[in-house]
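The next block holds one structure in the form of structure tokens; read it before the comments.
Excluded from the complex is one protein chain; the other protein chains are retained at their positions.
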Amino acid sequence: MNTYTSVDALAAQVSDGALVAMPAEQSYVSMAMVRALIRRGVKDLHLLCVPIGSLAADMLIGAGCVSTIECAAVSLGEFGLAPRFGAAVEQGSIRIKESTCPAIHAALQAGEKGVPFMPLTGLIGSDILASRDDWKVVDDPLGEGNGPIALLPAIRPDFAIFHAPLADRDGNVWISRRRELVPLAHASKSSLITAERVTDDNLGASDTMAAGSIPNLYIGGLAEARRGARPLGLPGYYPADAETYRTYARMARTEEGFRAFMDEFLGDELAAAAE
Amino acid sequence: MNTYTSVDALAAQVSDGALVAMPAEQSYVSMAMVRALIRRGVKDLHLLCVPIGSLAADMLIGAGCVSTIECAAVSLGEFGLAPRFGAAVEQGSIRIKESTCPAIHAALQAGEKGVPFMPLTGLIGSDILASRDDWKVVDDPLGEGNGPIALLPAIRPDFAIFHAPLADRDGNVWISRRRELVPLAHASKSSLITAERVTDDNLGASDTMAAGSIPNLYIGGLAEARRGARPLGLPGYYPADAETYRTYARMARTEEGFRAFMDEFLGDELAAAAE
Amino acid sequence: MSYNTEELMIAVIARLLDDPEVRHVAVGAASPIPGSAALLTRHLTGGRLRASIIHGLANNPFTDGGREVFDCAGQGRIDVFFLGGVQIDGEANINLVGTGDYPAVDKRFPGSFGSAYMYFVVPKVILFRPEHTRRVFVPKVDFISAPGTSEPGVYRPGGPKALVTELCLMSFDAAKKRFRLESVHPGHTVEEVLDNTGFDFDIPENVPMTPEPEPDRLDLLRTSIGAQIAEIYPDFVARVFAPKTEDAA
Partner (left out) sequence: MSYNTEELMIAVIARLLDDPEVRHVAVGAASPIPGSAALLTRHLTGGRLRASIIHGLANNPFTDGGREVFDCAGQGRIDVFFLGGVQIDGEANINLVGTGDYPAVDKRFPGSFGSAYMYFVVPKVILFRPEHTRRVFVPKVDFISAPGTSEPGVYRPGGPKALVTELCLMSFDAAKKRFRLESVHPGHTVEEVLDNTGFDFDIPENVPMTPEPEPDRLDLLRTSIGAQIAEIYPDFVARVFAPKTEDAA
């Protein structure tokens, strides 16, 4: 199957300026792709966090790959604030489209359905809404006294990028109960997947496995990447490398510290690849 | 757990006039509940087929339980037209809200999201739309030249009723890849479930099983019912009883034939229960 | 090589599917002839054509519930879909609901299924209705389940492109709102088509005969493809491809 390739070949598909969507920390982030994208020096990404960014977003921003970020939040969780994200926003060196978790889910659902927008309650009176000239509040269009409601334009990412615990050689991808990845893959024009393991068994053959799978219809490329979420964890499979994560959170507080960390981080990858 | 009960106790929850939603033939229909509802003589149901009705809808209509039906179609599939549905519509004895499959899915998604409506492309120029005074066409509310679009009011059924292959004692329900049941359960105020088998193992404990499950949060009642889909099949578990289905399709062409069939059909149930 | 009408219609549809712009064909429930053409063409194109059959599990890729096929079409990921009609008129309006003065119908049929959406969003909808009579092909449908064309400004990337019946193949021109006779099946005539069609349509000066099914394709249908189809539609395969077994015997 022609979608089965290498991580670097996947990263090469992502052109400068692409709208790239990545899941939240506990939802199977492909750090293997983040490394490959940084190595290849991709520029001007519009990064959509679904709906919250963490290490991946912070690294891509620190490495200068991102010109716009849309997110409900970016945080390193128990390791503190996201330092390169914070610095970039405070310096005004990236554009931020403020959002809130259900708004990102709703806009992706609109993309999934092929409708131009999705209504969402809440939001009215928030400065998030005030900052978004693409969101629109209309009086109840049904005329039934439901009051004003916000309409959010559909989002159709060029690429969804994530790391699955399992995929098959036909490009079907097992995502277990991380079903936020399903509307994400549907709404995106192409999904580029790294997988912990690629099996010869067809995931569609069993009802049990199919129930937690995304069919290859949506998958634009697949590569095997052992420990491809590290230093993040792959929930249910392996924990985060807390030591590395903590080191990052500390070093990345300065531009220089970030560069030093990334030199070693990307170098390790090259060393591991050469093994 | 107080939601674990008998089929008749589930049926007793369904009050006359309720908005009741049932899935299509291949998506786990609870014929056990259909029998129990007919036995208890429920009246004036507003029946929502999600999105297509078959034997269950035809029987409930024939038995005089339904005053309004909303559906994209009602058909006995390979066994032909749905005779009691057809007769009722031709005689004008039930009200029909014409729809189309994706409109029913979209309206349930609106119910699931708690938004008053969902936009859907297509529909414009169809007599379905012309017949629906609750659907509304508006000019592109984003003002971006997307053209007119139909807005469909949310549907929130009082009850979703279906038959699952497996549930656990806590009321979690395994639905495999029949995920149309997920937005249906979410959108409905209460889901009344019959299950082929009720297990002591918690379905939420394994990622593999949880991926195909609906949590008990949405479940208003659960009863065990062996062969609870018969004479329909439970895809992946047992086939339809084609002989009985064919007999129904033939006999139900007349009111008298329908009554004769149902007398035996409901009687069989009583006999089976007495065994 | 002898063949029956079903095999001929499969061959006609397979030619419509063998088109570089068609990457993905979806086939609804209970559609063995379109389904057979889809699986045949998938084989002929070496798998370039993706064929999704929304009936059973064998060739049904979807894992996100009943709405996924519609969402998928809305995303532009389905290039061909099939629709039929109790009535079809000359502007390609289709009626799946009933005959007579709606809502007081004389005869109720199942209903519109997904037509009122798929007809709008799938670029190449093939109307497939074997029965070619004036009962089906009417001047004006009694109920528009889905309109053949839309006003300018209405979002409509899709619509009808062809009509396949037991008598002929027609194309549809949305700008002219008219069908055009493309070919008449072997053994039938333009007059027969005219006699059995209740609406006007364009007739070119020379109407070609529909090519007969290619023998190698018939072979495939009756052997390897037939075996795949039998997983989905066993009764159909037993009935339609059975002559082959007799021929061989």
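In this document, chain identifiers A, B and C correspond to the written order of the chains, with residue numbering beginning at 1 in each.
By definition in this document, contacts are C-beta pairs under 8 Å (C-beta built on N, C-alpha and C of every residue); 3 or more make two chains touch, one makes a residue touch a chain.
In this text, all values refer to a predicted model and were calculated from it rather than measured experimentally.
Chemist: Under the definition given at the start, what are the shown partners of the omitted chain?
Modeler: Per the contact definition above, the missing chain touches A, B.
Chemist: Sort through A:6, A:67 or A:126 and give me the one touching the missing partner chain.
Modeler: The single option touching the absent chain is A:126.
Chemist: Of the residues listed, A:29, A:45 or A:149, which one is in contact with the missing chain?
Modeler: A:149
Chemist: Would you mind spotting which of B:55, B:129 or B:214 touches the chain that isn't drawn?
Modeler: Missing-chain contact among the listed residues: B:214.
Chemist: Determine and list the chain A residues touching the chain excluded from the picture.
Modeler: Residues 24, 27, 50-52, 71-75, 77-78, 81-82, 85-86, 89-90, 92, 96, 98-103, 105-106, 109, 120-129, 131, 146-149, 177-183, 235-236 of chain A touch the chain that is not shown.
Chemist: Which chain B residues would touch the chain omitted from the figure, given the whole complex?
Modeler: Those residues of chain B that touch the unshown chain are 111-115, 156, 182, 186-187, 204, 207, 210-211, 213-218.
Just so we're on the same page, only the chains that are shown with their structure count from here on.
Chemist: Which chain is in the middle, if each chain's centre is the mean of its C-alpha atoms?
Modeler: That would be chain B.
Chemist: Compute the centre of every chain as the mean of its C-alpha atoms, then state which one is farthest from the centre of chain A.
Modeler: Centroid comparison gives C as the farthest chain from chain A.
Chemist: With centres defined as the mean C-alpha position, give me the chain A-chain C separation in Å.
Modeler: Measuring from centre to centre gives 40 Å for this pair.
Chemist: So what's the Cα centroid distance for chain A and chain B, whole Å?
Modeler: One centre to the other, that is 37 Å.
Chemist: On chain A, where are the residues touching two or more other chains?
Modeler: Answer for chain A, listing residues that touch two or more other chains: 113-115, 207, 210-211.
Chemist: Residues of chain C that touch two or more other chains: which are they?
Modeler: Answer for chain C, listing residues that touch two or more other chains: 57, 62-64, 68, 71, 74, 121.
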